[in-house]
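With one protein chain held back, the other chains of the complex are shown just where they sit.
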Amino acid sequence: MILIDQIAAQRGDRPLFSNLSFALQAGDCIHLRGENGIGKTSLLKMLAGLSQPDQGQILWQGQALTELGDDYHGQLHYLGHKDALKDLLSPYQNLHWATQIAGNPLSEAAILHTLAKVGLLQQCDLPVRSLSQGQKKRAALARLLATPRPLWLLDEPFVALDTTAQSELGEWINNHCQQGGIVILTSHQQLPSIQHVTELTLTRPL
Amino acid sequence: MSSWAFFCTVIRRDLFLAWQQRGDLLVGLVFFVLVACLFPLAIGPEAKLLSRIGPGVLWVAAILANLLALPRLFQADWQDGTLEQLLLAPAPAGMMVAGKIVAHWLTTGVPLTLIAPLLGVQYGLSSDLLLMLMATLFIGTPVLSALGSIGAALTLGVRQGDMLLALLVLPLYAPVLIFGSGAVAAVAGGLNGYAELSLLAAIACGSLFLAPWLAAMAIKLAVE
Amino acid sequence: MKPHADGPRWLNIFHFASPYQFYPLAGRLIPLFATLAVLLAMAGLWLGFAIAPADAQQGEGYRIIFLHVPTSWMAMLIYVAMAFWSVMHLILRTRLSAMMAQALAPTGALMAFLSLFTGALWGKPMWGTWWVWDARLTSMLLLFFLYLGFIALTRSIDEPDRADKAGSVLAIVGVFNVPVIYFSVKWWNTLHQGASISMEKGSTMASTMLIAMLLMSLAAWMYAITTTLSRVRNLILQREARTRWVQELLAIPANKA
Partner (left out) sequence: MYWNNLSDFIAMGNHGVYVWGSFFACAAALCLEWVLIKSQRRNIVRQIRRSATIQQMNPTSPAVSKDAS
């Protein structure tokens, strides 16, 4: 369970949001809306623990992020605008090193199984730079499926995905929520078939 | 996952990545050799003078080659977003930076140290001078990587970051250069040069201990 | 962003940490320090240039010491002050302390440059060369580069928050290195005559010289405070440009004119 209470942040001298509060239970999925530059990405980075809010605090299972520190990072997956893939390496190598870094290395079979799930089995040994934009996104999403973690923070996950890929991602988000996970995503497009999504629109503070 | 395991994983990952781009390592080495070869053209071939300036020239060339390789520490990972994933690993960020410093040292510092005697011969340095030169380079290059990592982290994503990196880091390299070339000059002057070497080692311990945490703080700013 | 202050007003050390409170305070202090600086400088120069006797070996040229030594001290003192404010910024996260560090840097760089310039002018008559590779001048040169590095870094990062923190980290790294640089340069070359103001040698300088030197140092200190306070006011205006109190501050004279 994650609780955000009265956080406020500033970007330079422009206040992004102030006393923003919401809570999410296991199985919730929240869609953050708001025009560009409103602070969606900054909020996601704060939820991931990459940056601290100026005021207020964020609690994970009742404990403040500042106390949890690095252990909290083991509880979440963060997918930013950039795909976090090394262009030189193949999807297989990327996933191999990503799981090593994340702390639970996978066997070769498990990695191949995950790549098959995202439909990249044929391209698993091609360097990522030779893949299409959609395939790169799939390779990035493979990291989410490789190691099960309760909290997913997705920044514009549907961009550059074709319709079949979008529905697949919608499917993964659904069964992640069913298994008691929490998903916080931002997107401008219309979301595909995701059950009970709560919307939260960030507005410019007056 | 223990931070020691994470430290080794980061080193293995960076070495693996550096191995994929073997060409870049070679470029760094060739740059070092080139700079060392240009000086005799400028100063003239007489051996006595060359052997006197040899250690200093090699040390300055080593510092410049190291400076050239510094952006490779974080720039590539920052551009494709993997730096955020490294920060999101369940281990302290300082460990990640320490791992990257060691990997950077292994890919730039050690090759420089191994090649330096070859160039030293070109400058007519005697064998015990070459030995001391290798010792000072072996102890000094980790300091270059450590202090350089702070500069690289501070100038991540900043306009003309590379120029700024040189301005930030070179003044900090002055003590290493002084004691590095000073030790070799002491051996040339008949002393054993252990005083300078021990001071260099002291600076190495200090900077290797402090640099990862400061650089980690600087990286968190760039990723924020 | 200012940590919310809940203690009683007078006890609250954060009272002047907010730019809004500090701006008028600095405004009142600047004329005070400016007049102090001018008076001290005039007294020091008069004492040093007109009253103090000639030096035994160096004749009249030594009088440059009354400019060279204060600027060198100030260059080092300002860097330590910058590091202090940087530590304050990183620990207390008050924005004003980072502004103070950035306001100090240009004056420190200028003091370092003047120290090098006067050192060179002093070296020419005494040792016959404009630049002397002596321990203190060389470490002052490196300190000058540290200043340039700090100014370049803070000016080339657009986002104020990141510029403050990056500058603070660099100032702290720098302050660790200043003694190391000084020690290693001194180890490398001790050509320079011993410290003219070392504790046991103080007596060799005539008392008027000593007093003139201290007066000039105080004058340089007051000058540094004046320029820093006025530059920090500029930074506050720049950073708080969109806040209501700045608009009112500037808007009132606007519609009056």
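Chains: A, B and C, in written order; residue numbering restarts at 1 for each.
Here, a contact is a pair of C-beta atoms (placed from the backbone, for glycine too) under 8 Å apart; a residue touches a chain by one contact, two chains touch by 3 or more.
What you see is a predicted model, and the numbers here were worked out from it, not measured in a lab.
Trainee: Touching the left-out chain: which of C:W85, C:F145, C:Y182 or C:Y223?
Mentor: C:Y223
Trainee: May I ask which residue of C:S72, C:S86, C:T107 or C:T138 touches the chain that does not appear here?
Mentor: Considering all chains, including the one not shown, the answer is C:T107.
Trainee: In the complete complex, which positions of chain C touch the hidden chain?
Mentor: Interface residues of chain C facing the absent chain: 2, 18-21, 45, 49-54, 59-61, 63-64, 67-68, 71, 106-107, 110, 113-114, 117-118, 121-122, 124-125, 223, 227, 230-231, 233-234, 237-238, 240-247, 250-251, 254.
Basically, only the chains that are shown with their structure count from here on.
Trainee: Averaging the CA atoms per chain, pick out the one whose centre lands closest to the mean of every protein CA shown.
Mentor: So the chain sitting closest to the middle is B.
Trainee: Determine the centre-to-centre distance between chain A and chain B, using the mean Cα coordinates as centres, and give it in whole Å.
Mentor: 36
Trainee: Taking each chain's centre as its mean C-alpha position, how far apart are chain B and chain C in Å?
Mentor: That pair's centroid distance is 32 Å.
Trainee: Could you pull out the residues of chain B that touch at least 2 other chains?
Mentor: Residues 224 of chain B each touch two or more of the other chains.
Trainee: Could you pull out the residues of chain A that touch at least 2 other chains?
Mentor: Touching at least two other chains: none.
Trainee: Taking the touch rule as given, give the residues of chain B at its contact with chain C in the complex, in rising order.
Mentor: So the residues of chain B touching chain C come out as 147, 150, 154-155, 158-160, 164, 167-168, 170-172, 174-175, 178-179, 182, 199, 203, 206, 210, 214, 217-218, 221-222, 224.
Trainee: Quick one: which bits of chain B touch chain A in the complex? Just the residue numbers, please.
Mentor: 1, 6, 9-10, 12-13, 16-17, 20-21, 76, 79-82, 84-92, 220, 223-224
Trainee: Which bits of chain C are touching chain B when the two form their complex?
Mentor: Where chain C meets chain B, its residues are 90, 142-143, 145-146, 148-149, 152-153, 156-157, 162, 165-166, 169-170, 172-174, 176-177, 180-181, 183-185, 187-188.
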